[in-house]
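Read through the structure below, which is laid out as structure tokens, and then see the notes.
Note that one protein chain is taken out, while the other chains of the complex remain in position.
Note that the chains are named A, B and C in the order they appear, and that numbering of residues resets to 1 at the start of each chain.
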Amino acid sequence: MSIILQMRRIVMISVLALSAVSLLLMLLGISPLTIGITLAKGSIFSWLKFNHVLSVWIPLLLCSCGLLFTFRAGLWNIGVEGQVICGAIGATLVLRLDNTGLPPAALLSLALFSSFLAGGLWGASAGLLKTRGGVNEIFGGLGLNFVAQGAVLWLILGPWKRAGMASMSGTDLFPRELWMWVPQGWRVAPAAIVLVIIIFLLTSLILNASQFGLKIKAAGFNPQASRLFGIRPNLICFMAMIIGGGLAGLAGGVQVSCVYHRLIPSISSGYGYLALLVVMLAGYKVAPVPIICLLFACLAAGSIQLPITLQVDSSLSGVIQGALVLSGLLVYGLQQGKRRGH
Amino acid sequence: MEVSIPSLIAAILVMAAPLVLAALGETLTEKAGVVNLSLDGTILLGAMSGFLVASESQSALLGFIAAASTGASVGAVLAVIGVRLGQSQVAVGFALTFLCRDLAYFLGNPYARQQGPQLETLPIPILSNIPFLGEAFFSHSIVVYVSLLAIPGCYYFLYHTRQGLILRSVGENPDGCWARGINPLKVQVLYTVIGGGMVGLAGAAFSLAVKPGWGHPQGCEGIGWIALALVIFGGWNPVRVAAGAYFFGMLQLLGIYFQDYFTTIPPQIFQVAPFPLMIFALILINLGHKSRNKKLTGWIELFSGRPPKWLGKTYKPA
Amino acid sequence: MKSLIFLFQSLVILCFLMFSLSSSFGAESTYPFGLLMVGPANDHGWSQAHFEAGQEMEKVLPGTKMIYIDKVNPADRPGITVPMLVDDLVSKGAKLIIGNSDDMKDGMREAAMTHPDIKFIHISGDDVVTGKAGVNLSNLMGRMEYGKMMAGFTAAMSSKTGKIGYLGPLINAETRRLTAAAYLGARYAWTKIRKKDAADLKFKVSWIGFWFNIPGVTSDPTLVTNSFINSGYDVIISGIDTTEALVVAGQKRKEGKNVWAIPYDYVGACTTAPKACLGVPYFNWIPGYTQMIGNAMSGKWKQEFLWLDPDWKSINNMKTSSVGFKAGDSLGEKVKEGLADFQASLADGSLNLFTGPLNFQDGTVFLKDKITATDDQIWNLPQLLEGMEGASK
Partner (left out) sequence: MIELADISKNFGKVQALHKVSLKVHNSSIHGIIGENGAGKSTLMKILTGFISKSGGDFFFHSESIDLHSPKDARKIGIGMLYQEPLDFPQLSVLDNFMVGTADFSPVNQRAALSRLCTNFGFNLNPESKVEELTVGERQQLELMRLIRDGAKILILDEPTSGISEKQQELLFGALRRLRNDGVAILLVSHKLEEIELLCDEVTVLRHGKMAGYQKRPFDREEMLHTMFDTLPVSQPPAVKHIAGDPLLNFHKVTSHVGRSGLNSVSTTIRSGEVVGLAGVDGSGQSVFLRSAFGLLQPESGRISGCREVTTRAFIPADRLTEGLIPGLTIREHHILSKKSGPIITSKSGLEKTRDAIKTYSIRGTSETEVENLSGGNLQRLLLSLIPADIQLILMESPTRGLDVQSAAWTWKHLHARLKAEGAIIFASPDFEEIMEQSTRILVFYNGSITLDTPTKATNYQQLSRAVTGEDNQQQ
């Protein structure tokens, strides 16, 4: 698609969404400009706040990368939330180990690996349900989300509960040396940033420039015809689910080891669902994903300023995100309709 | 806790009433071949608009009307982008879920935790005096009666009226309808809007009757997903869908009673239970269709149904 | 892709332009303080009590200004942690930060470490006692045991069925302490005033899992209250931050059931359903805040663990009493009189309900005959008491 068309599309989507939200705000007697300034101030105009943006960006981008794989394979992986949760459980399992004798750095890497594994297994089970059980991946994924939520609740209230307590506040904090290293004046672990950048680069490499990525694409675009090229679409879909789940699980691992330093019931923070919106807005393409993630992260982090300085509810940022995605779909639909009309 | 059976039944009926309305609305939509995934958000938006209008106007009726029209408008958005413009219904529904949820919290924020009108219970004269049954079935608010009546109503509409037959046929084979002079797109749009309206009503049922009030959280979050699951669980049959809703309500309540007996299991687990059950049911359905074993198939057919053939696909007339 | 980057850059530039145009907000105050509330500021419960006390500070202590963030919990604000919010408040000039939930314990401790110049008040925690806190972190709590005893007393005096339900949040030392206090109050009224057999009093605790409803994560308090009432419990004492128990009781009264509820935390909680409200034990944070913030302002900050008593001369005096009990409209005259006597005997020390013989739920001895419990024993109550139903751990 030509750059001009893409440009026009972006402008149309933003104008449509922003004008709709602005109209709503003006009807309520709130100045959209003030909101915009507040959101911007709350996200990118100070190093610390930008750190908060990054702490949202990292898991969000990880989940989105995972979703890129599954969308490429033509699958609706709605179970990202559950995969994040399972990843978090996987990481916690390792970080709670006593007397391993391993150096903290090794244990942390092991935890991240285990989170990838746990998320991948959860993704694989949705894949199995689809290929073997004939359960549509949307409902299977959704169901597994709730199962994972149940599992984390049970762990927090049951085997992993704090001494003398049964609280939703989460498990005990991990020992300090198992927190990922954060430099003075930072709030996110540089290691996590490096990790997510590597993962993103790998994702775009695999999806855009590898035999495997091409196979995923082929299986996703036309499973029937892909068999003529010696591809087994079911196997490819299954592998895409494992990778997608694994990356989402990694996001859970990062949440546990870098952000909360313990397992909490809402460890997934809704990033799984948010990532779906991100990838949908990106039109299922790889390149725009980190930028949209950043934008969404800015909205999410900046939204805290709304109640503090303007007494406006934070959910406004969710409204903006939703409006962007919906107008994105509307614009895609209109443009496709036009093309069909010709 | 000692349980009094009639009051337990009554409690289940009340808790499940909005769920029944939402799931029946979605059943209508899905029977017409459209997936409206936005239930969770629509319910909240309906709850918010219903509460807001009702407390401004001090009329619960106006609140219900507002909620229904809100839900219908959400359905209309899905119908335009997902049915008319042919974008993935799943994608649109998903975006709508989150847009509606946050819009509800945002617009409703000034009204959070405020006093608002509530539906009074309307015991039905004479009937409510019947021992046992009276307490269980005839001493409720209008919402519960509506939800109870909606089940046979929906069933009758789907299986015994001309419009219901058209609705079902569109979900099965829009081409066939087109050949018979029915415009399938119009039908799909209509029932997406009507189904959305019922989901909106379910929202108002929460904020004006079952869990009166508005706030963040309102308490009805997550119900939309359960309603979606119930439609599958109930095999797209209104009666079984409603039965699923009551089953879920019972599980929720039992979770609280079970807290005493199974102290090691957190009661929240019981809220999750319907989902593994649903997946299990889906696997069984699939195995049943694959299997050549007539006995097994027959047994499974009892509590399973097949999705409308065109569910979620976009129809483009030639 | 270039176009996307271009668009993003232009957006950023636009924001900068708008930023420079916009005027700076708010007049500078000499002593801004931050308040982190776990629930919504208008919850008619725990958070609102804090919020209103914070607002009051601006009048009581001239020069202070409250900056607040509500709904500080991972379910409402996904991905946001207490240290992050503290960073934010500090960047807005806050010199003292109040965190109002036990749930924030880890976050407050961590934030206090990163910001040694800022003073922290963590409410309902005990890091000062356990020695885990830095010098800039103090704990504050009111002796709600008394409030809960009065609640239990009122409940047992009013109950027709002798079945009292307690809508519990999560299980920890604090909630065990408070439910036990409510039970002791109820048992006192039941056996000493109404002269009935202790065995006929049912006192059941049902925990929802958190301080307020998080759909899908906690049990639904509406459901729990409903099932209490359906099983014949006619007084529900709420231990959670929000008013579901009272709302449901109000509904059930309209249906003709003779039930009541006793909400919690906030002096105005009864307004949600006045007819069903027997009264409310509430926190008044004004004295505590005034003392701690006042000290910090005048440079007299010292690490403290404040567990404030009610002002027994006038427990509903908003200036002096940290804990109060406000009788509801539906409280009968007789009960009111009894309550006044009960309150008086608590005040003069003639009655201490934490006096033996008391057993734990599992039958082991808590206090031997005539022995009264120490503060430490009460604060760290390890189990519910004998006679109470419900999980202890």
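In the analysis below, contacts are C-beta pairs under 8 Å (C-beta built on N, C-alpha and C of every residue); 3 or more make two chains touch, one makes a residue touch a chain.
In this text, all values refer to a predicted model and were calculated from it rather than measured experimentally.
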item: Neighbouring shown chains of the undisplayed chain, as defined at the top; value: A, B
item: Of A:Cys65, A:Ala191 or A:Ile231, the one touching the omitted chain in the full complex; value: A:Ile231
item: Hidden-chain contact residue, picked from the options A:Leu214, A:Leu310 or A:Leu334; value: A:Leu214
item: Contact set of chain A toward the excluded chain (per top definition); value: 205, 209-215, 217-218, 221-222, 224-231
item: Residues from chain B at the interface with the omitted partner, ascending; value: 160-162, 165-166, 168-169, 172-173, 175-183, 306, 308-309, 318
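Rule of thumb we're sticking to: only the chains that are shown with their structure count from here on.
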item: Mean-CA-position distance for chain C and chain A (Å); value: 35
item: Chain A and chain B: spacing of chain centres that average the CA atoms, whole Å; value: 28
item: Junction residues of chain B - those touching two or more other chains; value: 216, 266, 268, 271
item: Residue numbers of chain C (touch at least two other chains); value: 71, 75, 207, 209, 214, 216-218, 391
item: Residue ranges of chain B in contact with chain C within the complex; value: 1-4, 7-8, 10-11, 14-15, 112-113, 115, 118, 120-121, 139, 210-213, 215-217, 219-223, 252-253, 255-257, 259-260, 263, 266-268, 271
item: Chain C residues touching chain A - in the complex, by the definition given at the top; value: 1-5, 7-8, 12, 15, 18-19, 22, 25-26, 67-71, 74-75, 77-81, 83-85, 87-88, 91-92, 102-103, 105-106, 170-173, 207, 209-210, 214, 216-218, 382, 391, 393
item: Footprint of chain C on chain A - complex, ascending; value: 3, 6-7, 10-11, 14, 33-34, 36-37, 40-42, 44-46, 48-49, 52, 55-56, 59, 146, 149, 153, 157, 164-169, 173, 187, 255, 259-262, 264-271, 287-288, 291, 295, 300-301, 304-305, 307-309, 314
